[in-house]
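One structure is given below, represented as structure tokens, and several questions about it will come after.
Removed: one protein chain of the complex. Kept in place: all other protein chains.
Right, subunit A next:
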Amino acid sequence: MLADRWLRNKMVKRLSPWILAGPATFLVLIFLIFPVGSTLFATLTDAKGWLAPYMAFFNSSLRRTVLMRTIEISLITTVISVVLGFIAAYVVAHVPGRLKSIMIIAAVFPLLTGVVVRSFAWLILLGKNGILNSALLSLGLIAEPFSMLYTKGAVIAAMVYLFVPLMILTLAGVLEGIPKDVVEAASSLGAKPFAVFRQVILPLAMPGLIIGAVLVFTGSFTSYATPQLLGGERQMMMGTFLYQRAMVTFDWTGASTVAAIMVVVTIAIVVLMTRLARRMNPMAA
């Protein structure tokens, strides 16, 4: 009775959302905002002056190369994953029920093993004595084994393989949600199949496409295991570089700077993608 009356009290009613959100807010504050804030704060200045860690980063051509390479590999991975994922998702969205669940399970299956295991599989495939080289050799197509490991291609191939399932999952739902009669309306109004795709399906799939692309981009931009295993020193990316700064050279300020740059680039790319999406479909985002 007393508790009941207390709950009906106007003041309590007004404050209760804040009270309920309190614990979670507190946790986020302590374990996210504060550490990230202090990491960023440490990069703003050092013995050499204001923003010196960033100057150091951008003055080093090696570091600039690592950053550009990371952006390049992530963008290529995203574009390939979007194209492959879209085609696969389109098929998944249009097959009858039973086959659909089998296809979705098949798409998700690789996600059941760890990133390291799946990247390792590519080592076996692409190595000097790997399956691909042996096959090409025995077919007589090449005389000497190709070196495919430690190239951009190897990293991109492995990352596309990692992220396409995510793309398929996000897109299949969105494509299924496009009403059939809207597509039929477009073709009844004279839209050729490509026009239907370009003017109706693509804009309506845009929200899913953006979520998928952001997932793939941030995933590949921050990836560590895959570039480490398949790219090595030669294809160093921001993730591997950060690890090296922090755990090999113990340059904590340098590592924090790398982290800060990664956060900024990721946010910038996400904002850019959302802008692009809104231009194609005002309903998106």
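The criterion applied here is as follows: a contact is a pair of C-beta atoms (placed from the backbone, for glycine too) under 8 Å apart; a residue touches a chain by one contact, two chains touch by 3 or more; residues count from 1.
Following the convention adopted for this analysis, contacts and distances are computed from a predicted model.
Looking at the choices "Branched-chain amino acid ABC transport protein", "ABC transporter ATP-binding protein", "Cytochrome aa3 subunit 2" or "Transcriptional regulatory protein CseB", the name in the UniProt record of the chain not drawn here is "ABC transporter ATP-binding protein". Touch with the chain omitted from the figure is made, among A:137, A:200, A:246 or A:263, by A:200. Check A:59, A:138 or A:188 against the missing chain and you find that the one touching it is A:188. In the full complex, subunit A makes contact with the omitted chain through residues 179, 181-182, 184-193, 195-196, 199-200, 203-204, 206, 281-284.
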